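Missing here: one protein chain of the complex. Every other protein chain is in place.
And now, chain A:
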Amino acid sequence: MTERSEPARRPTALCRDCLVLFDGKPADGRCPHCQSPRVVGHPELASLSVAHLDCDAFYASVEKRDRPELADRPVIVGGGRRGVVAACCYVARIYGVRSAMPMFKALERCPDATVIKPDMARYRVEGHRIREMMEASTPLVEPISIDEAFLDLSGTEALHQGPPARTLAALVRRIEREVGVTASIGLSYNKFLAKIASELDKPRGFAVVGEAEALDFLSEQPVGAISGVGDRLQTALSRDGITLIRHLRRYEETELMARYGAMGRRLYAFAWGRDPRPVAPNEPAKSISGETTFDDDVDDPAELLRRLWPQCERVARRLKAADLAGQSVTLKLKTRDFKIITRAHKLSDPTNMADRLYRTAEPMLRRACDGRKFRLIGIGAGDLTAGVFADPPDLLDPDRGRRKQVESAIDAVRQRLGDHAITKGRGFKPGR
């Protein structure tokens, strides 16, 4: 590449379409090679290596890809009659629809929207393809959700024969071409800034925040832009006169810690553009859980148990897939007025059997049922340990070994023939 033959100068601009690097953003803003207007220029472009990659309106984008007739129509992906917006395309956003907005509100603002029920399995497949592409760019990928991750590309210049910025541009171009969805990149020198940057130029964006400008850039950003600052903390901060990130700089670290606890320490570091957290790939899971929101509130224990069973199966399947076992079982319920109730039980030994998760949750659920109506039920396995310790033989329960074999047999059949090929009596729905 011609650019590399001039080692004295590092390139400061990049064409996101033809991936050519050059020095200095042209006056007309167009790539000198392909005339594309999608040129990103920044003095530190070649030296920054921490990125946040976030797919644009991911669920909606996958739906639009598969139904081209919806391309220019507002699309909302969200749960049934009630529930919330899981994703909305950028057309829907023009009408004021936002994700996490209650469905009825979204439809008030945009009655013409095409509403699609989420098909998580399909999104997950695409998410995995994207994850694999990210991992081909760098081993340091820290997934945040199925369509979002931090990437650290330090030391990959030789491998990809170019600076991280170019590798990232190539990555999103590949995601667009092969998966058919767009993504936005935030590039900086730490996770906190990369995350803020990826929001700046959405959709199909590429934003860079360098070390030289970080403090000025942060000054005018609202504190809400900091990940981890939710509504409550934001309210508390604004009560103390802190609405912009620069307001945080009035205080010493110890003062912020005294006021906001451990978060205060992070706020202090962030305010000065620092974030010591490394990009940590595959942080081992602390717990594995599954939950479901109902179409109609449920108060009947028997019905709740019926809804619980598939979640137990799901958690057990994920535990087995990861060769893990959990020793604590947590039951989660959400009341109709959004109060979250959890009940936990520690087992005498770890399990990864759906049957044992269910049997442990059942008495907790029966006790929690006091006539209140619930909108959500979930179960989690925590206190994770290696799968070999799961469900040891029991003096008094010679059947445990048998149940374990039954469950393995069911797993094996499902592996070959699909999830609905065989089911336990308690999960059976006539006519499915």
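Please note the rule applied: a residue touches a chain if its C-beta (ideal position, glycine included) is under 8 Å from a C-beta of that chain, and two chains touch if they have at least 3 such contacts; residues count from 1.
Quick note on the criterion: contacts and distances are computed from a predicted model.
J.: Of the candidate names "Beta sliding clamp", "ABC transporter permease", "Cytochrome c oxidase subunit 3" or "NADH-quinone oxidoreductase subunit J", which one corresponds to the UniProt protein name of the undepicted chain?
T.: "Beta sliding clamp"
J.: Thinking of the whole complex, not just what is shown, which of A:R98, A:R250 or A:H345 touches the missing chain?
T.: Going through A:R98, A:R250 or A:H345 one by one, A:H345 is the residue touching the chain not shown.
J.: Return the single residue from A:A121, A:A158, A:A302 or A:L395 that touches the missing chain.
T.: In the full complex, the listed residue that touches the missing chain is A:L395.
J.: Spell out the interface residues on chain A facing the chain that's missing from view.
T.: 345-350, 359-360, 362-363, 385-386, 388-389, 392-397
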